[in-house]
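Every protein chain but one is kept in place in this view of the complex.
Chain IDs A and B follow the sequence of writing; residue 1 opens each chain.
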Amino acid sequence: MSAVETLVDLLAGRRPAADLAPREWDGVIGVARAEVLLGTLAHRVEDGEVPGPVAWLFADCRAAAAVATKQALWEAEMARRALAPHGVEFVLLKGTAYAAAGLACAAGRQIGDLDILVPWHDLGRAENALLVAGWEWVKEDAYDDAYYRRHMHELPPLIHKARDRMIDVHHTILPRTHRVTPDALALVSDAVRTAGGFAVLCPTDMACHCAAHLIADGDLQGGLRNLWDFHALTGEFAALDRGFWGKLDERAEMHGLERAVHRAARLARDLYGTRLPSGWNSHPPGDGRYQRRLLARDDWGRATDPLLQQAFYIRSHWLRMPPTMLARHLWTKWRKG
Amino acid sequence: MADPFYRAAEEGALRVEPLGDLTAIFDRRSMQTHLVTQPMPEILAALAAGPCDAATLAARLADRFDLDGEGDAAAILSERLDELAAMGLVERA
Partner (left out) sequence: MRHRTRIEVGPVQFRIGSDWAAPIAALDRLYAGYPRDRDRPADATVRLFAARPWRRWLRPSVHIGGDYIVPDALPLPLSMGLLAAEMGMNLQVALGWRRHLLFHASAVAKDGRAVIVSGESGSGKSTLAALLGEGGWRLMGDEFTLVDPGSGDALAFPRAVSLKNEAIAEVAARVGPERLGPLLAGTPKGDIRHLIPRADAIAAMHEPVRPALLLFPRFGGAPAIERLGEGEAFVRLTEASTNYVTLGEAGFAALSRFVRETPAFTISYPDSARGMAIVEQLWAEAVR
């Protein structure tokens, strides 16, 4: 069994961690790092089940993830302090939203940039308020600037000059040129408040966005990690609301994302054991291709599918290492692709 | 526009360690370290008594510093408060 399959089995709880031979952990840890799932794995297995050095490494990962989560939530707080005086409300997206809402998938999960959603008509004011509060354009590049505004679903990326953290301001969850056009107004108007006072997408929209990010928006971006988010999110929501899957179906249809959501659900079922209601339980042959691409890593953590190799760039950009210029440069490089 | 009011961080949010001429402040909310000099630690301590504007803060600090409670002192404190707000250590109330 390959390391990536072992990782998936461990996350799914199909295989006890105590079953692994000590050296099997090399590949599992390498693959988990490459998929940005090591912190998640560190929260999924019990320390007593694994060899000492693995338990220590996992403790390090949990501690580092706790620090990183606080940093990410602080960026959300600073965005609030910058935008609230101008009357701009925003909805947190992705990792920061999961952490702010205290969702299970946030445990150990790395968070990249701060992603926020603002209504289309507030975009100009949000931009000005952020520039006043110390964010600046990652690059002055008129072509890219126009490109972003016209074709992407976000402002060109901004970085805070003192904290060196990136913010992506979205006005919808898929590029405007994408053939699917989710209902951005509904995303904002149906957002819900967390205990800490932040707005996040409602559960069905959160699952839709997660699936869109995985399947519709690029080529299996974030791969196994995004799929894990989908598995954990839907599991948690369905446990709280018996009607969740039915509502998700309706919502996905409204956004034009039913194919992406159903595919994500089937892949999550096949890899992580997500329990789906009967109407969702088909087995179309096209899923195999997706599954193979999700599992395309060797025991040294290398992507064996060339299209997935850009994931390296995403991961490196998450590092945020002290030579802060590094992060800046990587970002620019990755964007230029 | 009226002078802005500023609010200190909630109790326990900051860990303050004097290190010779500098003071290292660790913000447990942001995980950031700030190295500051006088009068920043004193401003933070004075603000902990409750949100206020620069003039009120000058009056609070007058006991400890040779300030006249008005004019220049308030203007200087206003700048410092703005810097502290940019670091996130205080917030506009």
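To be clear about the criterion, a contact is a pair of C-beta atoms (placed from the backbone, for glycine too) under 8 Å apart; a residue touches a chain by one contact, two chains touch by 3 or more.
No experiment lies behind these values; they were computed from the predicted model shown.
Student: Can you tell me which of A:L10, A:V54, A:L227 or A:L267 touches the chain that was removed from the display?
Tutor: Touching the chain that is not displayed is residue A:V54.
Student: With the missing chain put back, which residues of chain B would touch it? List them for me.
Tutor: 15, 17, 19-24, 26, 28, 31, 33, 35
Student: Going by the touch rule given at the top, which residues of chain A touch the chain that is not shown?
Tutor: Residues of chain A in contact with the hidden chain: 22-23, 25-26, 29-30, 33-34, 51, 53-54, 56-57, 60-61, 63-64, 66-68, 70, 300-302, 312-313, 316, 319-322, 326, 329-330, 333.
Quick note on the criterion: only the chains that are shown with their structure count from here on.
Student: Mind checking the centre-to-centre distance between chain A and chain B? Centres are C-alpha means, answer in whole Å.
Tutor: Once rounded, the distance between the two centres reads 37 Å.
Student: Quick check: in the complex, which residue numbers of chain B touch chain A?
Tutor: 28-32, 86-88, 91-92
Student: Give the list of chain A residues in touch with chain B in this complex.
Tutor: Touch residues, chain A against chain B: 67, 70-71, 73-74, 77-78, 81, 85, 134, 162-163.
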